[in-house]
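Every protein chain but one is kept in place in this view of the complex.
Going by the order they are written in, the chains are A and B; count residues from 1 in each one.
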Amino acid sequence: MRPIDIAMESVKKKLSELSDIVAEISINLVNKNWEPDYYRFKAEEALKLRDEIRKMTTEVIARFQPTASDLSNLMLFYETSYGLYRFSRYALDVARSISIVSPQGCSLENSWRAIQSAITLVKLSIRILSAYPTIESTSLADALSYAESLEKDVDDTLSTSLKKASTVADPCLTSDLLSVVFLERIADHSIYIIRSILSNY
Amino acid sequence: MDSVVQIRDLWVSIGGRSILRGVNLEIPRNVVFAIMGPSGSGKSTLLRSLNRILDLYEGVSVKGQILIDGVDVYNSKTDPSEVRRLVGMVFQIPNPIPNMSIYDNVALGPRINKLVRSRWELDNLVKRALEKAYLWDEVKDRLHLPASKLSGGQQQRLCIARALAMKPKVLLMDEPTSNLDPVASAKIEELIVELKRDVTVVLVTHNSFQASRVSDYVAFMYDGQILEVGLTGQIFTRPKNKLTEKYITGRFG
Partner (left out) sequence: MKPLMLRKIRSLTMLALISTAFALTLLPVLSLIGTVVYNGMSVVFRNFPGIFFDIPAAPGSSEVGGIGPHLLGTMLLVALAMAIGTPISILAAVFTAEAIKSWERNLGRLTRLLTHMMIEFPTIVVGLAVYGLMTTLAPYIRALIPGFRPFSLLSGVIALIMVSAPYMYAQVEDGLKSIPQHIREAVYSLGAGRVLTSYVLLRYLKSTVYAAISISLARMISETAALFFTAFGSNVYPPLDSNLLFRPVGSLTLAVYTLGLSGYENWVELSWAASFILLMLCLALFALSKVVIRGE
């Protein structure tokens, strides 16, 4: 292996550690764990990993002068790490906004719908990331269209939630809207990850 | 840190001119340690003082202490040949003995030092050395061909095998890829990174990019002194010394 390959392997490893944290957070959201302290703790771990990836990327560029595919891969890992970190922060925001009203017994049906779609999209994006670069571009294109449908779903949920919250002043609806907003951000970051991977082909 | 090489306050002058001025350095075990710097900074002299090849030059005076694996290199009781068995060397211009066969070139060190007793042992030693130098597959069917028939990159790997056959603790490399084409150089860089499992590699290069690619630690030399030394990642992202920064970014040298 070239020296740069050894370094890129360590970056990829850190990235998959970050993906594992994202996967763990996703499971908790789907299992309706709204405890903010848990998400805060996980977000700090994610931040640490993101910082390490940033340091490693700088070092790889300084030491190995990557070009062409090495450089695009490195930049992909770097940008993806940001998206994955942001997911952990938004997950914290979702948990916070839901945990405040959950004792009041709100229905939070929009949040719940958005969570389903967004988390499916997140899981799809980290699966594609771990399969990179061995995944075929045709299956990737299929995945992208599925991802777009999930994203559209979250967008529609956001519109619905907006309409509802703009007509009635209800703490449940407000909190519902807030978490859907954050979930939309999550979906946006995830689909950006998939699009960046596709653009490397 | 377990250091295999310790250099303490080394002053070297050749023909009255002071080349090394108070060099202090510790080289850890089983790493690739690069020494980079502009021409004339004393890198080659430092390297040659480690295995006492400096003795061959006229008018050399050496002050200070060098310990290699605990052996005091410049002690008057130490036999220079002893030191040279601990330390192998690879040069800028690949230099196998041309009219000797590939096998005989690798076997030269063990034969000179009577390291093995039987032909079978020697065959094994030669094979292992060539395997470690990533050359075995290319020459296994033509071991008795003269070494001059190999390409430049192959000859350099042969020289590495020749040094490795002595099972040294430290391998000194003086700009080993300066005279090779990029493909051959890349192969040797990959090899160097593998070698650190068995030996400590001390690599001198004026090419800071090569130092950044293959080394774990790097020292920057200027005008006979070590200006900065540390982990390669550290030095190449946040060097402390201004001159180091200038050299790495190509602003002089």
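Structural remarks
The criterion applied here is as follows: a contact is a pair of C-beta atoms (placed from the backbone, for glycine too) under 8 Å apart; a residue touches a chain by one contact, two chains touch by 3 or more.
Here the structure is a predicted model, which is why all the values come from computation and not from measurement.
In the full complex, the chain left out of view touches B. Considering B:9, B:55, B:181 or B:194, the position touching the chain not shown turns out to be B:55 (whole complex).
For the options B:30, B:78, B:92 or B:178, the residue in contact with the chain missing from this view is B:92.
Residues of chain B that touch the chain left out of the display are 48, 51, 53, 55-56, 58, 81-82, 84-85, 87-89, 91-93, 95, 97-100, 108-109, 112-113, 159, 162-163, 166, 172.
We adopt the following convention: only the chains that are shown with their structure count from here on.
Of all residues in chain A, only 1-4, 6, 55, 58-59, 62-65 touch chain B in the complex they form.
For chain B in complex with chain A, the touching residues are 186, 189-190, 193, 209, 212-214, 232-233, 236-237.
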